[in-house]
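All protein chains but one are shown in place.
For chain A:
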Amino acid sequence: MPVFPTLFPGTIWQTNVVVIATIFLTGLIVFVLLRLAVARMDMRHPRGLQNLVEWAFDFSESMAKDVMPSEESRRFVRPLAFIMLLFLFVANWLGLIMTITVHFDPHAHVWGLSPSDLQSAKGDVELFDSPTSNMSMALGLAILVWLISHARGLRHPIKWFRHLLRHPPFGLLEEITNPLTHGMRLFGNIFAGEILLGLLLRAPFAFHFIPWQLPFIIAWLLYSGFVATIQAYVFSILMCLYIGMKSFEADSQH
């Protein structure tokens, strides 16, 4: 179980510095990528990075078009779907490219950690990790999507209220389970992949010199890369679906 350096330890405002830093790093990478793509934009002879970004934008637009009921909600969600897809793609891949762990003696008092934390992690402190391998971050994204969908639905209060009570127990139950599974699906996939990779990397050699775990590591890295891409796509398409389910514009067909 990894532990992270924290600020304001012991209080209610205890924050995980590594997750916040990697979120900003992911945002910076996406920003630099998109800036490079439009730097020398050519409408008649597109090449290289501009082609790739245009393909990604078309992909996110067709993905949103399939699941959203009305044209106005599609126009609303278009930038959000594109950026969420890119952001989650980069964020899920960060933990596969590199992880930095520092080892401390389990009785140290460093970086806002207590000795009990260090003992539960056997002295290993994570310094660089996927931001989405943290339950709070993944659930935070899911709560953000929930708030956006309700804020759009509340523009038409009567239809929103009737939609909430359409099938009495299941309407309200869906309000709880949809954001919960939305976030926990992302968290579980990335977290389990990372923990298993750490276990494989730390397993002792057979007969002290045969690295038996090398083919397993390569296979697991490939599978984790595949899962990272798929989970970014699933999160984005479910986000479009949830926002579309609560938008009651005039020309919407539910």
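Following the convention adopted for this analysis, a residue touches a chain if its C-beta (ideal position, glycine included) is under 8 Å from a C-beta of that chain, and two chains touch if they have at least 3 such contacts; residues count from 1.
The rule is simple: contacts and distances are computed from a predicted model.
The listed options are "ABC transporter ATP-binding protein", "NADH-quinone oxidoreductase subunit A", "CysO-cysteine peptidase" or "ATP synthase subunit c", and the UniProt record of the chain not shown names that protein "ATP synthase subunit c". Checked against the hidden chain, the listed residues A:Leu172, A:Ile195 or A:Ala219 yield one contact partner: A:Ile195. The chain omitted from view is touched by exactly one of A:Ala21, A:Leu127 or A:Met184, namely A:Met184. The chain that is not drawn here is touched, among residues A:Met1, A:Met98 or A:Leu165, by A:Met1. Touching residues on chain A toward the chain that is not drawn are 1, 120, 181, 184-185, 187-189, 191-192, 195, 230-231, 233-234, 237.
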